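Entry: chain A
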Amino acid sequence: MKTAEEFFNILKQKFGDSIIELKSGVPLESFIIIDPLKIDEVCLFLRDDSELKFDNCMNLSGVDDANGKKEAQADGSSTIVGGTISVIYHLESVYLKHKVTLKVSAPRENPQVKSVAAIWRSADWHEREAYDLFGINFINHPDLRRILMPYDWEAGYPLRKDYKNPEFYQGMKVPY
Partner candidate 1 sequence: MSFETKKNITVYKPAVKTEEMILNMGPQHPSTHGVLRLELQLEGEIITKVIPHIGYLHRCFEKHAEAMTYPQVIPYTDRMDYLASMGNEFGYAVAVEKLLNIQVPERVEYIRVIMAELQRIASHLVALGTYGADIGAMTPFLFCFRDREKILSLFEMTCGARLLYNYIWVGGLSHDLHPDFVRQTRDFVTYFKPKIKELNDLLTYNKIFIDRTSNVGILPLDTAINFGISGPMLRGSGLKWDLRKDDPYSVYHKFDFDIPVGEGKVGTVGDCWDRYYVRVLEMGESLKIIEQALDQLPEGDVSSAIPKRIKPPVGQVYTRVENPRGELGYFIISDGSVNPFRVKVRAPSFVNLGVMDVLCRGHMVADIIAILGSVDIVLGEVDR
Partner candidate 2 sequence: MMYDFFVDLLGNEILAAIVTGVPPLVFILVFVLFAVWLERKVSAHMQDRLGPMRTGWHGYLQTIADLIKLIQKEDISASANDKPLFNLAPVLVFAGTYAAFAAIPFSSYYIGSNLDLGIFFIIGISGLVVAGILMAGWSSNNKYSMLGAMRSAAQIISYEIPTIIVVLTVVMITRTLNLHTLSEMQTGYFWNWMIFGGPTAGLEKFLLIPLMFIGFLIIYTSMLAEVNRTPFDIPEAESELVSGYHTEYSGMKFAMFFLAEYANMFAVSAIVSALFLGGYQSPIGYLGNLFDAPWLIPVEQFFWFTAKGTFFVFVQMWLRWTLPRLRVDQLMALCWKYLIPIAFVNLIIVGLITVL
């Protein structure tokens, strides 16, 4: 049963700069921050290495960090400028029974993250959901389109903190 520090050390040795930092001490789990464009190489190593063998991606969630600057708009609402949007991966190994949490952060204006759908097929739909609700573009994803919202929803990405509902959708009034 390895701890987060050991994973961090193993990864740092192999990948150097792509592994940015280990954030621990925050309740309740420590997570490893990784460069968004190198995440697929790191995950391939995590899955295939015989000591680590992370063969199950339990969860993949987008998070809007909301750490940018709030700018007020004309109609009283506010948008957030700058800051990051993150994706958090929870991996586990069914046979070796350990878990690790990874985090990648991408700039809010144009979040680009490498897709891990080819490594764990469960990430396929999770990444589609992150794209649908946050607008994160996953490079190399086999079929990136909206999954929960209607396919022609053009009013943005609902789970962002500064999301506003549109007035009309296909002729129907949205807010009531």
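Per the selection procedure, all candidates are chains of the complex that A comes from, given by their letters.
As a convention for this text, a contact is a pair of C-beta atoms (placed from the backbone, for glycine too) under 8 Å apart; a residue touches a chain by one contact, two chains touch by 3 or more; residues count from 1.
Small disclaimer: the values here were computed from a predicted structure and weren't measured.
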item	value
Among 1 or 2, touch partner of chain A in the complex	1
Touch list for chain A against partner candidate 1, complex	26-29, 31, 55-59, 61, 63-64, 88, 90, 94, 97, 101, 120-122, 124-126, 133, 146-150, 158-159
